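One structure follows; several queries about it will come next.
The other protein chains are all here in position, but one chain of the complex has been omitted.
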Amino acid sequence: MITAVRKPFAEIAGMLAGREKVLLLGCGTCTTVCMAGGEKEVGILASTLRLANGKEGRTVRIDEATIERQCDREFYETVRGRVAEADAVLSMACGVGVQFCGEVFPDTVVLPALDTKFYGATVAQGVWAERCSGCGSCVIADFGGVCPVTRCSKSLLNGPCGGSQNGKCEVDPQSIDCGWQLIYDRMKTLGQLEKLEAVTPLKDWSTGRFGGPGKIVKEDALP
Amino acid sequence: MSTLTLENLKAGSRLEKVLARGEFALTAELGPPKSADGSLIAAKAKILAGNVDAANITDNQTAIVRMSSIAAGLLALHEGIEPIIQITCRDRNRIAIQSDVLGAYALGVRNILCLTGDHQKFGNHPTAKNVFDMDSIQLIGMLACMRDQKRFACGDEIRNSKKAPVVEPRILIGGAENPFGDPLEFRAIRVAKKVEAGVDFIQTQCIYDMERFEEFMRRVRDRGLHEKVKILAGVTPLKSVAMAKYMRDSVAGLSVPASIIDRLEKAADKPAEGIRICIEQILKLREIPGVAGVHIMAIEWEEKVPEIARGAGLWPRPPVE
Partner (left out) sequence: MKTSVRAGQITTLLCENSGWKAYVEIGLDPALQGLDVQKIPCSGRVDAGLLLALLERGSAGVLVVGCPKDNCTYLQGNYRAEKRLAVARAALREAGLDENLVRLEFLSSLDSCRLRDAVLDFKRYLDDHSSS
């Protein structure tokens, strides 16, 4: 899923300065799973904002709603009216949802309550880790199912750098595993080690973000 | 695959000739200044000139901004020292690197060492975006392609126009290896891949753990790699116990045996002991089959290189025309 963490409260409060009617809009998909922007988190942030405003004597209306996803137009129908009543939407979706909300409601100010982090998996309860960089040309099959672009801090494709020690990456030995140790171990288990002796040539980075903002058109799905 | 021969020199550098002749080579290292003051290079180069076959000019080592390797290398060249320019993959993409290589060659550079590069988080600009358009093996391959196939990475010939002659950069290509990195079993494979990509010489990370290095060399020899690439063993003289402990604890991929730290702690004159240890290491390394030379990284202690070279029987350097 796309993971995110909530912005610091002071930053959010700053963004809302001067607003009188805010709709706090949660997302029921990715940001619910990573516990940053789902219905529960919307409730907590809304309460915190109202308590803070109450203390400062500000009268601001904080409205709450959570829709299934903010990256598909149809889910906004149920909150259309409430968006219209607000003078700003504080979206608790990932960066995609925040922007898309603004596209669905071009006359509305839509603000991000979260900092979007990465495409990741829930590796343990309460822990999410990055797994994919969206490079656009997946080579995982050549590396025992482990992505060198994402799991290696330097995106090396031909083996580890000199900073791999005890299976850890020099960038942060406490929390980052050396991606190449993972690849090596996995391929050893799968009996594929000799594949690593071949030199992987220069990568075509243009298939991902480096080629400009991406777009997919599926002809058979067009109306 | 690379074998160096005098009859068919690739770059014609002094380093290449010494290695091609099978002489035990000696290289050292110079760090460019963290300012625009070129005189600092001149001073270091003067110490090393005549005492080594060539000297590495580091490229923003540890991701700390320093004068560019090519610029500093040129200043060193003017002081009579043959530079080995370093290029890391961290800061430049294939366009910039190929461009730099053309320029370096035009300015007289004949040796280039290809490195992955320390992550920017270690340096003074940890918020910078890194590049890593390629890894060190692909970088070696790219330079070998420029030199031998006379083509850029995209396939274009290296000529200014269809009518202009092909003028490719004829440089000696080096790589680095850390015999102490994990996974240990992969280290020799990595050397093999660099050889396949076209590397001519390899310098290793500084060695204190002789046993582990010998294990590494065994694996290298088992694959016949010592005959396809010239391996220069890295050494760094220790100035103090604090330095030894720092190297052990804070430098990724380095291990320092307790016996060395012990010797330093017991010595009355620690720097002198450090030099003695370094000389002993070089003499031991010369005995290991497959080691074609030594690379002395005397960080901020370049003035000791001549003494070490003499102590290890590596002075004077063989005459080269």
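Note that the chains take the letters A and B in the order they are written out, and that residue 1 is the start of every chain.
We take it that a contact is a pair of C-beta atoms (placed from the backbone, for glycine too) under 8 Å apart; a residue touches a chain by one contact, two chains touch by 3 or more.
None of these values were measured; they are calculated from a predicted model.
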Legend entry - Visible contact partners (per top-of-document touch definition) of the missing chain: A
Legend entry - Which residue of A:K40, A:R73 or A:R209 touches the chain not shown here: A:K40
Legend entry - Absent chain, residues of chain A that touch it: 9-10, 40, 43-44, 47-52, 54-56
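Operating definition for what follows: only the chains that are shown with their structure count from here on.
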Legend entry - For the chain B and chain A complex, residues of the former touching the latter: 89-90, 94, 116-119, 121-122, 130, 132-138, 141-142, 153, 176-178, 181-183, 185-186, 189-190, 192-193, 196-197, 205, 252-253
Legend entry - For the chain A and chain B complex, residues of the former touching the latter: 153-167, 170-171, 178, 180-181, 184-185, 196-197, 199-203, 205
